[in-house]
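A single protein chain has been omitted; all remaining protein chains appear in their positions.
Chain naming follows the written order as A and B, and within any one chain the residues start at number 1.
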Amino acid sequence: MQTVFRADQGDVTAVDEVSFQIKLGETIGIVGESGCGKSVTSLSIMRLLGKEGRIQQGEIWFNGANLTELSEADLRKLRGKEIAMIFQEPMTSLNPVFTIGNQLIETIRLHMKLNRKESKAYAIQMLTKVGISRPEAILKEYPHTLSGGMRQRVMIAIALACKPKLLIADEPTTALDVTVQAQILRLMKQLREESGAAIMLITHDLGIVAEMADKVIVMYAGQIVEEADVFSIFEKPLHPYTQGLLQSIPGTENNDNNRLFGIPGSVPSIQRMPQGCRFHSRCEYATEKCIHEQPTLKTIKPNHQVKCWLY
Amino acid sequence: MLPYIVRRLLIAIPVLIGITILNFCIVNLAPGNPVDMFIDPNTPQQLVEAKKEMLGLNDPLIIQYFKWLWQLLQGGFGYSFSSFAPVTHIIGERIGPTLMLTSISLTLGLLIAIPIGILSAVKQNTRFDYIITGLSFIWTSMPQFFLGLGLIYLFALHFKILPTGGMLTIGGDDNFADRIKHLILPVSVLTIAIIGKKIRYVRASMLDVLKQDYLRTARAKGLHAFIVTNKHALRNALIPIITVFGMEIPLLLGGSIIIEQIFQWPGIGQLTMQSILSRDYPTLMGLNFIAAIIVLATNLFMDILYFVADPRVKYN
């Protein structure tokens, strides 16, 4: 499977010159702070950018099909079946006026040829799989009666029901408590092994990336600034932004009592992207060249690319 | 649920008592006096006083109030000062036409406003949306009497295809087609006023829901956009709409005063107007009391509907 992605949207460019690929069974972690284009990237793959968004340039290939050129009808057959998605806010991503059963069975019946009874049995099976102990009762519950962790389990059950080849998880545990996060991450690992699906994990938490991902993409201001396997990124991060992100995590051994390394300033808004390297205004190594010319993504060694004039 | 309804009904009792007091005071403290209205100015003073005595108008207000309350508890509103018929009977005669007028208008309003509002929201910022928003703005701001008179001029006087008013042609045969003909103009005026306001509510409510995360989830499942809009979004958008339409029911009874005047519709609105002009206190108080009950009942009904429509609502 190859997903090449190159998007450039309309009048404000949220995501620019982004290319990467995911292989079956691989987990790719996309890291970056808010506003760096992580979520837009994933919604572009699903072609769910809404009325205002569009993919200006580039192609997305999924299993031999160019998603950018597929008709809406063909896309619908892929969504939820071949490519499924879990969102950040389990509190708001389930429809409050329909029961869990209704929303789970809806997906099952849409994509699988099962009758009412079979799909209900399958729904119960799915809920059991994601670690819900009273599946029959939960089917009749409304989302607001469940805790955040339970809802996220339900979302995972909905996403995995039709055995997708690609699962896009957009900050799946950000809204959850740490102990529940640990449960959900373990569940995702288990299910990944069972299903062999590719996972695109979007997060701002480097801990989660270290825990889950095989390959890491670091995004900044709508662009990929570094891409490497997970061990290289954490051992020898090349881009100053990646380095800064790693150093600003509080509570790790290296900064216990000293000052934290904070990257000065904040992410530029998409309306006012700086010229040259987009990180130059916050970068301690910035030179004259960085201010005027934009670096390209350079391959430093096999499986390690970086977009920086330092290399 | 049941305890909640019982509690609401219990709360309604003191509210209703308060309403009777307010109702009684406002009507009786108004300047003017029923006897002056229907008695020849040349009548000798003793006769006027005797008449007042007979109607109980010379009693202290508090006694008058309790007399009225006593009648109310027995299920009556007393007798009209002008026609001397029982008020319940008079209102009973007039309530049918009003209910017919308002229920048809409200139903039509719902059936038109909801789909157009949804479409307008889904096609936000397109030409269709602009036209609908513009029209609803015009419809909302146009006074009902103006629209009513305009339509009468156009269809009744100019084209002569519809009657100017009334419920049926006097002296004509009472058939279905004739009734429909008489209904068209007043119903149109009321319906236009309703949809003007409600399209904007439906559109706003729908726009609000369309932004929600769960609709993105529904799309991500691979559902058709039509199902996403009309199943997932609509069910949620309807919840605030219920309240807004519910509030319209008591307003319609009040609002129809003008329409019934203009179209000579023999309903509650016309009766209200007549009893105000003739200082017919018992009829007026009866009408006010019924209006209060309708407001209380619709509120309760709306809350129950809310409960049914939105599983998150729990009454404690």
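Methods note: contacts are C-beta pairs under 8 Å (C-beta built on N, C-alpha and C of every residue); 3 or more make two chains touch, one makes a residue touch a chain.
Following the convention adopted for this analysis, contacts and distances are computed from a predicted model.
Participant: According to its UniProt entry, is the unseen chain "Peptide ABC transporter substrate-binding protein", "Pyrroloquinoline quinone biosynthesis protein D", "histidine kinase" or "Spermidine/putrescine transport system permease protein"?
Facilitator: Of "Peptide ABC transporter substrate-binding protein", "Pyrroloquinoline quinone biosynthesis protein D", "histidine kinase" or "Spermidine/putrescine transport system permease protein", the absent chain's UniProt record names it "Peptide ABC transporter substrate-binding protein".
Participant: Which residue, A:13, A:95 or A:181, contacts the hidden chain when the whole complex is considered?
Facilitator: Only one of A:13, A:95 or A:181 touches the chain omitted from view, namely A:181.
Participant: Taking the full complex into account, find the residue in A:43, A:167 or A:230 that is in contact with the omitted chain.
Facilitator: Reading the full complex, the residue touching the unseen chain is A:230.
Participant: Considering the whole complex, which of A:49, A:249, A:273 or A:297 touches the chain not shown?
Facilitator: The one listed residue touching the chain not shown is A:249.
Participant: Name, in rising order, the residues on chain A that touch the hidden chain in the full complex.
Facilitator: Residue positions of chain A that touch the missing chain: 33-34, 147, 149-150, 177-183, 185-186, 204-213, 230-231, 234, 244-252, 255-256, 259-264, 266-267.
Please note the rule applied: only the chains that are shown with their structure count from here on.
Participant: Rounded to the nearest whole Å, what is the centre-to-centre distance of chain A and chain B, using the mean of the C-alpha atoms as each centre?
Facilitator: 53
Participant: Provide the residue numbers of chain B that touch chain A in the complex, in ascending order.
Facilitator: So the residues of chain B in touch with chain A come to 124, 212-225, 232, 235-236, 239, 309-312.
Participant: In their shared complex, at which residues does chain A touch chain B?
Facilitator: 46, 48, 51, 72, 76-81, 84-85, 87, 89, 92-98, 106-107, 110-111, 142, 144, 155, 158
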